[in-house]
Every structure is written in structure tokens, then in C-alpha cells.
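Here's the structure we're looking at; comments come further down.
Every protein chain except one is present and positioned as in the full complex.
On to chain A.
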Amino acid sequence: MSIVAKETIEVIAQSIGINNLSDDAALSLAPDVEYRMREIMQEAIKCMRHSRRTILTTDDVDGALNLRNVEPVYGFTSGGPLQFKRAIGHRGLFYIDDRDVDLKEVIEAPLPKAPLDTGVACHWLAIEGVQPAIPENAPVGVIAAPSNGNTYEQKDELPVDIKLPVKHVLSRELQLYFDKISELTLRKSDSALFKEALVSLATDSGLHPLVPYFTFFVADEVSRGLNDYSLLFALMRVVWSLLQNPHIHIEPYLHQLMPSVVTCLVSKKLGNRIADNHWELRDFTAKLVALICKRFGHVYNTLQTRLTKTLLNALLDPKRALTQHYGAIQGLAALGPNVVRLLILPNLEPYLRLLEPELLLEKQKNEMKRYEAWRVYGALLRAAGQGIYERLKIFPPLPSPPGHTIWKSKEKVVTAVPNKRKASMEPLEDEPALKKIATDGPIGSSASVTTLASSGENDAGQPSSSEKKTGNRVGKDGQKLKKSAILNQIWKDDLNSGHTLVTLLELLGEGILSFIPSPEMSLFL
């Protein structure tokens, strides 16, 4: 019942020569022993406090015993707190290491040094509230107090950061690794070995000490090698791999990394040859940027806003080159449909007005420029289309049972639609731009073979979609009557997207239609 066991009492009794202690006596003594012990500890704690200490010593216990007029316990005096050891195999059982001392040894040992005498030293802890940085004061920033896990910490202190020069030792292996990787990146970025290196970067666990070096390397090389397309691509791949590595905390270095990444997205010129497919690099970098935002957006909440601001500025500045616009659009599109809806769609109309002269054969004689303009148009179309598609997908599917029968009668159309949609979604990567060229008529002479091939496919697709449109509208009328109530509910949401859709249609022509699921399209158009 009490923490002092009956057996303990019996043992103590035997030790002082009482052999026949009755059970009852032991039982009633045990709780009282516990009480007395607690009482003494309480007094000992008082003594400790009045000695301005936070660690209990044997002196305090002696003091407490003295208070109670009890003979102190001899033999435990020590200058400092006692060192307890845990008994192996018994949790909560501690003992003091009490070794046998050979008196002879003690006598023969040379006299120990006399302890230093007490002294007082004086220094300025603060001068008009500011702590001077002298050796007597605690280094600022390191709060010397061992906080007891209290929740209120000194958060309100002014952040005074004194960065000490950090001695950083990099192991020889890591140095070799770094040299090898940078060599590969610079020279042999298309070798199979480089691919292996990327895998290693993405998975190896001991690379964290190298992260600052890699970030510096990337930043340095990007700023120097803007003309070298393959180098840039390799660098971006390195960044991508580093981001994949689960053992690396890349957050502190993001601010060094982001400028070079954004450069690869919206720089005016990437690579120096026409053959360099810098579009691909921009697409890749856009994905990279989106990945970074997704992973670290919640840690740095300003990250995405700053990024989108940069991109939007690049997009809305008419003086920037079309390649820059392309990068900006791709970057924004990669950030998701919401970004597209909020940032691109409102600016779509003025921007298209700017873009239009560049698109036309009569106005823009430079083939290269016109090609770029079409690329931008394509990117824009895709971004807008994807945005609206995602938006429409959110809506609950329209109540189908009544519609179903109608659809069945129009089976041909219905089955045609998904196929068509699938067809248009799959080669999404580069098709829209080309498709646009096909549908809008004036085809530049530079149009490649693929353009021609796909235009045929599109020509076939287009009528079918319009046919389906009319067909569905008939069915919809009947459906509407029955479900008008439900429709009213979602109408408001729909109305918004409906408006957007209509504007999009006006701006981009029918090219946008391929992104719109059929029922919704029939509803809105």
C-alpha cells in the first residue's frame, strides 16, 4: 500500500537487532515511514531553495533532519549533487557508486591541490539594455537556460543573428562524388552514365553535405552557360533529381536555386542554335517549378505568390520576347487550373489582341517569329483549355437516368464523344498548337508534316463534335424540363463557368471545344 514495503521494515528491524517484529507492527510502521520520509524531503527542498539551488544535495537533507531534531545521516557528505547509477535490470532502482577506499592509498597519495579561493569578477551584462559581445556574456542567440519544455519561449526577443564562421569539413569521398557529377553534367550529359548519376542523386542518402555545393554549382553554371542548351537541360535534371531525394533537406537552399530555375523558364534565349529544342526545356522547367511549389509551398507561403508574380510580369510585358511569354504561360499552367483561371483568363483578351498580328502571314513576315507566335498561341490555348476542363469536371454529372434513354437513341454520337475526347487529350503535349493552325485556316508554309497529318484528323473530328452538339441539345431540352429544379441549384456555379466558356470560345475559336466534355458544352453553348 505504501511505497515502503513491509519487508523493508522487517529488514530494517533485523538490522537494528529486532528479530521478532510482528507483521502488524511492520504493516502499520510502513505508511508512517513513508510519511516521515516525505516530510523530510519537503523540508530538504525548502533548504535547497534557500540555498538558491535547484539540485538537492545531501547537505539539504541533513539540514532538514536538523530542523526536525533528528541526527543527520553521516557518510554521504559531498560537495556537489550525488551521482546515482541505475541498477541493471531494474527500472526505477538507483544506487550510489560506493567504492571501497584503501586507507593506505589515501595516506600515501600526495596532497591534492588546494581548491581555488572564492572571488568576484565584475562585467557589464548590458549597457543601456544592449548586451556587449564580450567573453563574459553568453553568446547571443544561445539561451543558456535549460528550458523545461515550457511553451512560452523567448520568442519576443529581437532576432539578433550573429553568424559564426562555420568550419565545414567535407569528406574526400563526397568531394570526389561532387567532382564526378559536375564533370558529367558539364561534359557528357547525354551519356548513359549521366542517367545513372541522376538516379544516384535522387536516391542516395549521404548527399546532404553536398547540397550547398550543388546549389552553387547550378546557379553558377546557369548564369554562365545560357547559350548551352544541353548543359542547361542537364542542370535542370540535376535539380529535379535533388528534389526527388528524400534524404535531402533542400528547403534552406531554395532561395539560391529558384532564380536559376526561373531563368531557364522565362529567359529570352536558351541555347544558341535553332536546332535546340528550347521549348522542351521550358516545358520541363515548368514542371519542375510546379513540383517545387507543390512540395514547399506550405513551408514558404510566399514562394508561389512570388513565383506567379514573376511569371505574370513576364507574360504581361509586351516588350518581352515571345519565348519568354511561352515560358511564363507554361509555368503558370503547370501550377494548376486555379492559377490559370485567376491569372491567365482575365488577361487573355488583351493578350490575344497583342498576339494576333504576330500570327498572321501578312503582318509578320519573319517565319521564325511567326512560328514562335503560334507556339505561344498553342500554349495559351492549352492552358485555357485545361483550366476550363478541370473546372467543368468538378461539377456533378448531370442527372442521367432520363437523359440516358435519349443518349441511347443517339448512341452513335455518345460513343463518338468519349473517343474523340480521348483522342484529343492524349497527344495533348504538342497537338493543340498544330490543331489550331489547321482549324483557323491560314497555314504557314513552315508547318511541318505532322501538322498536315493531324489537320486531317481534326477536320474529321470537328464536324462530329458539332453534330453531337445539336443532337444533344434536343435531348437536353426534355431533360431540362424535368430537372429544372436541380439545375437551378447548380446554375449559379455553372453560370460563372458558362460565361468563362463563352468568352473563351469567342477568343480562341472552336479550338477550345475539344477540351470540353460534351454534356456541359451542349449546356453552355
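FYI, a residue touches a chain if its C-beta (ideal position, glycine included) is under 8 Å from a C-beta of that chain, and two chains touch if they have at least 3 such contacts; residues count from 1.
The criterion applied here is as follows: contacts and distances are computed from a predicted model.
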Name of the absent chain as recorded in UniProt (options "Presenilin", "Integrator complex subunit 14 isoform X2", "Insulin-induced gene protein" or "TFIID subunit TAF5 NTD2 domain-containing protein"): "TFIID subunit TAF5 NTD2 domain-containing protein"
Residue of A:R38, A:K268 or A:K309 touching the missing chain in the full complex: A:R38
Selected from A:T118, A:S205 or A:T302 as touching the chain missing from the view: A:T118
Touching residue (missing chain; options A:T57, A:N245 or A:S260): A:T57
Interface with the unshown chain - residue positions in chain A: 1-2, 31-32, 34-35, 38-39, 42, 46-47, 49-54, 57, 59, 63, 66-67, 79-81, 115-131, 136-138, 140, 142-148, 150, 152, 154-157
